[in-house]
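With one protein chain removed, the remaining protein chains of the complex are shown where they sit.
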Amino acid sequence: MERLYESQKLALWYFWTAILLFGAQLLFGLLSAIQFINPDFLYGTLNFMTNRMLHINAMVVWLLMGFIAGIYWFLPLETGREVVGIKLGKLAYFAFVGAVAVVVLVYLFKQFGSGDFFTLWFITEGREYIEAPRWADIGIVAVALIVAFNVMGTAVAARKITGILGVLIVDLAFLFGLYLAGMFFTPNISVDQFWWWWVVHLWVEATWEVLVGVLMGWLLMHLLGTPRKIIEAWLYVEVMLVFGTGILGLGHHYYWIGTPEYWLGIGGFFSSLEPLPLVAMVIHAVYDAGVHKLKTVNRPALFWAFAQAFGNLFGAGVWGFMHTLPQINLFSHGTQMAAAHGHLAFFGAYVSANLALFYFALGKTRVKEGYILNGTPWKIAYIGMIIGIFGMVAALTVAGFTQTMIERATLGSTWEAFIQAQMHPWMEEAFKWRLLFGVIFFLSYVVLLYDLLTAGKRVEALKEAEVVG
Amino acid sequence: MSIGWLEVVVVTLVVSLVISLILARGRHWLEPGFWKVAAIITSSVMAITLVLLTFHTVQAISMESKRVPGADVINREIGYVYNADRRAMEPVLGKEVGLFGKIWGPQEAEELIVKGKLVIQSRNCMDCHTLLGNGAYYAPDLTKAWLDPKWDKQIMPMVGASSREEAMKTWLMNPDKYPTWVRKMPNLRLTEDEAKAVTAYLKWMSAIDTNGFPANFPEVQVSQK
Partner (left out) sequence: MAETLYKLMLYGFLMVLFAGTYAILYAMGRFSGLPILVKISYFFAIFQFLAGLGMVFSPYLDILWRAIILFSIFAYLFIPPVMWKVVVEMHRRHED
């Protein structure tokens, strides 16, 4: 096993924290799912709004931590030297974790505050995904600046910026910069949501996509020996397609928030074309799978990498397209259809990527040269989580169809229409199935955690002919 | 200034393609360098277009614009009717009727709206409800909550209020006391001032032109004087 760079040790701290927060995300998800079925459960003590907020905030934080871990893992390998300012990076880690802990405790025990700026600064900002109070926002920006400094400082000190590193640096500048777009208060909700989407959409449908492209590119280079030129060409193609369709695809969030009608056309056009590049990219994924005959020294990393390629196409492409046209979205906006799409898209595009990266790093630290990381538990977790997520998403899709057709298209989108649709048998059944598959997903996570903790105990000896590249 | 969406789409695509091909000439299309040019050009064209459109949009949605009303709209009657030319429902404003028994001056109305938004954020409404369709899906969308028939039909008699805004204010302060079905809104300890502010905010929000969202809503006509 190779000696680790300091930044790779930091990567492992971030990975473990991320995995634990993933577990927290799932626990709060389960509580929320139970409340859909039994609304009296924890009513008044831990309301849905708090569970849901913790569910989505845990998700955003753990995925970000996983990406940061991936950056710290590959950066020294890419530049051939230790990361510049790594002590500062480690400090930032502790600050980050400390801030998250405080924010979570306040969410849990204070939950909300009075209608003033103090609440927004210290308790919650109450805007979906970016509920974190303003003080924590500033903390996140500080951590982000340190990560950015680590990356750029190292590139400068190594006197080389590879193509991949160049894409990363530019992407990180936008990714971290965009967060600032959410850090202000306005009474005008249309303006509020206009800028809010600059953070949310241009994160998950633009800068995060490119960041994952960089990390997966590094993964494929190191795991499969894919030539750098192919990774680079592919990464540039991906940037062109993702930014080419995603930047103006932002318009698909501007149909109904008070903004002018030209967004219906611009947003609808670009987002209806978004699946085309995803279908194209899947061809490359299958090619890579075939070329290496699925043989590698790290089976779980490879399989999670493939889950990423296909999951992106299905979650974002298929489910996204289904309700992206404004003519349809007028009726499905703000229904469980969005939840169905979101769950599969996040799992496919980002959860899979993070798990692939984590397994890769663990393989490097726990498995000796000449052995393959394998075993049974990761397979159980893999299959279980895929079944779990598809089950949840299928249930939510049924719920989404029901809500769209009944609450919106038939009953007139009123308060009463909402209630009637929620009480419809299809809806009630859907929430039960969603909980069932959520439990399956959670149990698979437990198996995953066990496998990660004990990775390295189940290895196979490598036969010479087995590894390609 | 009217912007045609099709023109924007066609121009951005054509410009990206043409400039990329010009700047990448001489590079083989299977080389990373070719796609590096295409990536930089395409991203830049799209980003610049977004910035330009943003200037126009932010102006178009500022308060007291055609699409987003000023705070003093809370004094007017608000309706929602289908416009056959637009093939969408749109808000309509009626005569001055006041709110909570008074006509609010521009400064007071502005303060009330600011307070309303602060309360909405401080109580995390977006993690159960959707506003303009964005948020969580546990509770109803609030875009047209002010115009919802349930207030007059069910809530006013239930809480014994004499006007819709009084019903809303009372209900919001004690939602756990007045459940409408099995899923209850928790008591978020709203003060009376906060409840009034939220009510005013919901009224203001219902007058935003959302290009017809939510669709199919029961029409509300208004009288002019």
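All chains are identified by letter, namely A and B, in their written order; residue positions are counted from 1 within each chain.
Here is the rule we go by: a contact is a pair of C-beta atoms (placed from the backbone, for glycine too) under 8 Å apart; a residue touches a chain by one contact, two chains touch by 3 or more.
Given the structure is predicted, the values throughout are model-derived calculations rather than measurements.
Only one of A:G44, A:G98, A:P227 or A:G370 touches the absent chain when the whole complex is considered: A:P227.
Touching the missing chain, out of A:F48, A:Y93, A:F401 or A:F441, is residue A:F401. Per the touch definition above, the residue from A:L325, A:A349, A:A395 or A:L452 contacting the chain not shown is A:L325.
Although one chain is not drawn, its touching partners on subunit A can still be listed: residues 227, 229-230, 233-234, 268-269, 272-273, 275-276, 278-280, 282-284, 286-287, 290-291, 310, 313-314, 317-319, 321-323, 325, 327-328, 331-332, 401, 404-406, 409-410.
Contact between subunit B and the unshown chain involves residues 6, 30, 216.
Here is the rule we use: only the chains that are shown with their structure count from here on.
The centroid of the Cα atoms in subunit A and the matching centroid in subunit B are 27 Å apart. Remark: subunit B residues 3-6, 8-9, 12, 16, 30-32, 34-36, 38-39, 42-43, 46-47, 49-50, 53-54, 56-58, 60-63, 67-68, 71, 110, 113-128, 130-141, 144-145, 148-150, 176, 180-184, 186-188, 191, 194, 197, 205, 208-218 touch subunit A in the complex. Of all the residues in subunit A, the ones that touch subunit B in their complex are 32, 35-36, 39-40, 43-44, 47-50, 52-53, 111-117, 119-120, 123-128, 131, 163, 185-194, 196, 229, 232-233, 236-237, 239-240, 243-244, 247-248, 250, 253-266, 269-270, 330-331, 333-336, 338-339, 403, 408-416, 418-419, 422-423.
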